[in-house]
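Excluded from the complex is one protein chain; the other protein chains are retained at their positions.
This part shows subunit A:
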Amino acid sequence: MGSMFRSEEVALVQLFLPTAAAYTCVSRLGELGLVEFRDLNASVSAFQRRFVVDVRRCEELEKTFTFLQEEVQRAGLVLPPPEGRLPAPPPRDLLRIQEETERLAQELRDVRGNQQALRVQLHQLQLHAAVLGQGHSPQLAATHTYGASERTPLLQAPGGPHQDLRVNFVAGAVEPHKAPALERLLWRACRGFLIASFRELERPLEHPVTGEPATWMTFLISYWGEQIGQKIRKITDCFHCHIFPFLEQEEARRAALQQQSQELQEVLGETERFLSQVLGRVQQLLPPAQVQVRKMKAVYLALNQCSMSTTHKCLIAETWCAARDLPALQEALRDSSMEEGVSAVAHRIPSRDMPPTLIRTNRFTASFQGIVDAYGVGRYQEVNPAPYTIVTFPFLFAVMFGDVGHGLLMFLFALAMVLAENRPAMKAAQNEIWQTFFGGRYLLLLMGLFSVYTGFIYNECFSRASSIFPSGWSVAAMANQSGWSDAFLAQHTMLTLDPNVTGVFLGPYPFGIDPIWSLAANHLSFLNSFKMKMSVILGVVHMAFGVVLGVFNHMHFGQRHRLLLETLPELTFLLGLFGYLVFLVIYKWLRVSATNAASAPSILIHFINMFLFSHSPTNRPLYPRQEVVQAMLVVLALAMVPVLLLGTPLHLLHRHRRRRRRPTGRKQEDKAGLLGLPDASVNCWGSDEEKAGGLEDEQEAELVPSEVFMHQAIHTIEFCLGCVSNTASYLRLWALSLAHAQLSEVLWAMVMRIGLGLGREVGVAAVVLVPIFATFAVMTVAILLVMEGLSAFLHALRLHWVEFQNKFYSGTGYKLSPFTFAAAED
């Protein structure tokens, strides 16, 4: 069979890496991605491991890298992706990378600091210039012309000596949102002793730190009195205003300010040019360095998982490796250690733990393996349901989705994705939903294809039936023989064709459902009966297939007793009861015809009476001696239950007791024969409980009877009750296909049919059909394709995960996740 039938053979391989070559060997292994390292130092904390210093150095470097990356991104530049093969650098290169990055980071910090300071200074200068330039002239003019009257206080100061009546000015700038509050506070505190005028700047200035433009408000406060002056200064301090000295003759001052600000801008320009140079160097250096340091850290983390040999000359590593890759592994080790002049070896050792599962997939089979693995990764070397799922999953989906038109749309969409899959635009898309659809393109392709087929069988294309072959029902024959004149037809709105009348039913439609049924009012009566029986038949076949797949598991794991004690009773139970139901259905289809349709036997009543051992007089038997046969089958099936319940545990107990009674030498011989060497794994006593107890059940030292009986009782109950409930569960095939057909029908009848029936004049219908068809198309895609598609997908998945897989699949394994740099490079 193909490689997907069960997991590949995975071996435990012990590597001896001489210390000089350990780093290069592990780095080479990371490039190849063949082996999964087992942690031999699990009991040691991360801080006490051998290479913790190197790991820490790498991590610090990564911190510096993050800082540099943020700076680059803040400047709006983009880091180019690294090109070429970048192997993990040898340890001595780490120092060089470290020095360079430190230097760059320091330069960057300095330059940024300078730039910041310069910008703050520039901002101040600009504010000062703006304040001085603001035309607070009316106020100034006022102080000049009405000097005398302004100098008298508006309110008589309460007593006291004559205060200083000279007018002073406070000029400054305040942030716009604080200006009203400042104004209010000044008014409340110093009312009557000051005049404040606020003006907004014409153009906004950039904030030095955040770079956001803000329009500042400049103010000029003229006041008199020393205490008022102090109050004003305190208030403006509170509001973080910038205060500048204000003198009345300002022209020279302003020119000086202009010159200063120009010089400052030149210096700032130079600084920014230098900054961009530094950033350019960072852009060149950073991407490859990041990749290299990441790889180096991964190598050190892997080396931390190895243990040191007693002579301290060698590192011992235990890895899981596919048996097929062992020669490649040995060659890689040989090559990379040859450079150092030493030789590293790898040899296989036996293991008692359950190895990880490895199933190689290509891009087509990967999505199907993915949906099986989503339930649970298979135990090592148990039968993999994925190769069968490639066909049965799309098929069961299609049974629930069957419509030629919808299937065709799905198929074309998937085909477009498949044909364009190698374009880089597809892989670079960030949208998660698109990525999900793209990842399942082969799944969608097959689902669409099978849906077209089942659509032809259900004879539905956007809910319309098509007559590829002429129908098997003749209306004319019925009309002629029953005397359906026009008057008769006018009086009766509904008339039924009777298959008993000769010439009415001319034979079964050769491919699918007869198109006459789509015109019939009792369309659903026929279809429901057909689809329910179809669901039960498909369900029983699917489940029987699952039980049969269990045979391969039993044979592979050497548990042949289970063939007789489990598989046979299970198949007898399932087929004896539900296989018999399928037989009844098919027998009735073949033998009961319309001639005695009124007294046609009801399968449901027969089935119920079979279990209750009772008899309905009105329900005639399908074949002679039916009751005897049914009674025998029920008794046989019930007899299988104790076999299933007690067979395997008794057999295991018996064998265990028999082995115990034999001389003990035989047992050791057995063990030695099976294992070869005494267990050479360094890690054998530290194994997890999940991984233990895989392959050789017979070698269990202790067999606890109660556990075995309990386990088997659970399995028996699960199987027997599951047979009934799972068979009924397959009726969802009927339910969903009915829902899909009805939704499709409603959409057609309510949207398109009304649209096609509108307007007798030429042209009206054409114009009206455009929005109507648009509605129809949008709703088809949204409701019928997306919603129903997801629904049918989910139910098909559930049928596989629960009803099919619980007959044979345990799914308690773990995947081989090899040590590779490919994941780290993302």
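We adopt the following convention: a contact is a pair of C-beta atoms (placed from the backbone, for glycine too) under 8 Å apart; a residue touches a chain by one contact, two chains touch by 3 or more; residues count from 1.
Note that in this section contacts and distances are computed from a predicted model.
Chain not shown in the complex: UniProt lists it as "ATPase H+ transporting V0 subunit e2", one of "Malate dehydrogenase", "DNA polymerase delta subunit 4", "Proteasome subunit beta" or "ATPase H+ transporting V0 subunit e2". When the omitted chain is restored, the residue from A:466, A:480 or A:725 that touches it is A:480. Check A:37, A:395 or A:438 against the missing chain and you find that the one touching it is A:395. Listed residues A:257, A:344, A:534 or A:785: the one in touch with the omitted chain is A:534.
Of the candidate positions A:210, A:310, A:362 or A:436, contact with the hidden chain is made by A:362.
Across A:176, A:208 or A:499, the single residue that touches the chain missing here is A:499. Interface with the hidden chain, as seen from subunit A, comprises residues 1-5, 362, 365, 387-388, 390-392, 395, 399, 453-454, 457, 469-481, 483-487, 489-499, 504-514, 516-517, 519-523, 525-526, 529-530, 533-534, 537-538, 541, 586, 589-594, 597, 600.
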